[in-house]
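What follows is a set of notes on a single structure, which appears directly below.
Only a single protein chain was left out; the remaining protein chains are all shown in position.
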Amino acid sequence: MKDVRLLTEPFIPGAFVGPFTQANPGLGGVCTFVGEVRPNKDGQGEGQGEGQGEGQGTKDDWGVEALELSHYEPLTLPGMEALADEAIARFDLMGLLMVHRVGKLRVGEPIVLVSAAARHRRGAIDAVDFCMDHLKAAAWFWKREKRADGWHWIEPREDDYADLARWDKGP
Amino acid sequence: MKDVRLLTEPFIPGAFVGPFTQANPGLGGVCTFVGEVRPNKDGQGEGQGEGQGEGQGTKDDWGVEALELSHYEPLTLPGMEALADEAIARFDLMGLLMVHRVGKLRVGEPIVLVSAAARHRRGAIDAVDFCMDHLKAAAWFWKREKRADGWHWIEPREDDYADLARWDKGP
Amino acid sequence: MAVTILFLGPLADMAGAESKDVEAPLDWAGLLEVVGSDVADQLTQERVNIACDGRVLADKTALNAKDGDEVALLPPVSGG
Partner (left out) sequence: MAVTILFLGPLADMAGAESKDVEAPLDWAGLLEVVGSDVADQLTQERVNIACDGRVLADKTALNAKDGDEVALLPPVSGG
């Protein structure tokens, strides 16, 4: 089963993953990734975490107060549906759950949830990896974060593009 | 935080993952894998799924009625602890949760749960992948499954050894 | 009716508006004229896409928006 959602309100990952797992009897494994809004600043100069930009200079070291995700209705959900279909076919999944927040988020709130059910662990894990790379750098979302000095738009890092390129099929 | 457990009774993954996530504030992402006892027989001749052997010949196509996991007390939990420590260091994790069942399991019951919390999604996903490959083919467990004709011991597939070898560091 | 231009993400800050209605029809040259020079500079970059009527254009310079079409200007994305 495929379940793809855009949510405007906070959600609890377990409330989706539990029923999703139940809805796929006979599965061998379920892999789930949940990305949350980080307070930023990991104290090691590593930049930002999931759901935020990284390596954008010194301002990254400032604390994040909020995150805002915008999207473009006519493209965003259809794009996620197409991504889910591709993952299901490519990794031979029994089910795929894909949830993405839009709107304003506070630190600690989940931004994204991807859960893949498959007969084999490799398919489930790779599918989550694949979907996250695409949601991060190839889905119709724009995000900005509020720091002490105001709002800043975030672009994917070079690493995100490199991660995405791993999935390109050969010529 | 590190949380490694051997359980003799059925467990609900969400009951571990929820508190684990809460216990790691400031995380960027959490990746979780749950393996369950498959009823076998996916109807596509692919053999068995997670938690069971694969490619062991035609008897694999028979339905699985139960699974039994045995372990060796003095080695199993210390081995899991060492694996967790290695994953935490290697993937720069904030937290790692590793739960493995022993004893008799019925179809649909979770066998294994690995959850990794990290600042970056790559670390969280890779850590789960790493731990699962090692639990599957390099941890002190032995498993057998009950089919219509009795109990059968299961060995890792060649694929499992190949998956494990991916993590070998160069000379 | 007219053509509605939507400025997504950082382009809205740059344009000082989230949308702008202009007279139909609207082609690539016309678009570059009406969006202001900052946004026009962005549009000429390869990583900025344009959707017309809900479809991303393979060749944005082939834009040909008619009455009632929505033209969305799509800067580099960042989700998850």
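By written order: A, B and C. Residues from 1 in each chain.
One rule holds for everything that comes next: a residue touches a chain if its C-beta (ideal position, glycine included) is under 8 Å from a C-beta of that chain, and two chains touch if they have at least 3 such contacts.
A quick note: this is a predicted structure, and the numbers were derived from the prediction, not measured.
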Quiz item: Relative to the complete complex, which of the depicted chains are touched by the chain excluded from display?
Solution: B
Self-check item: Candidates B:35, B:95 or B:123 - the one touching the absent chain
Solution: B:35
Exercise. Could you please point out the chain B residues that touch the chain left off the display?
Key: 35, 50-51, 53, 69-70, 72, 74-75, 100, 111-112, 132, 135-144, 153-156, 160
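Basically, only the chains that are shown with their structure count from here on.
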Exercise. With chain centres taken as the means of their Cα atoms, state the distance from chain A to chain B in Å.
Key: 24
Quiz item: Using the average of all C-alpha atoms in each chain as its centre, how far is it in Å between chain B and chain C?
Solution: 49
Self-check item: Computed distance of Cα centres, chain C from chain A, in Å
Solution: 26
Self-check item: Contacts with two or more other chains, residues of chain A listed in rising order
Solution: 35, 50-51, 132, 136
Quiz item: Residues of chain C touching 2+ other chains?
Solution: 80
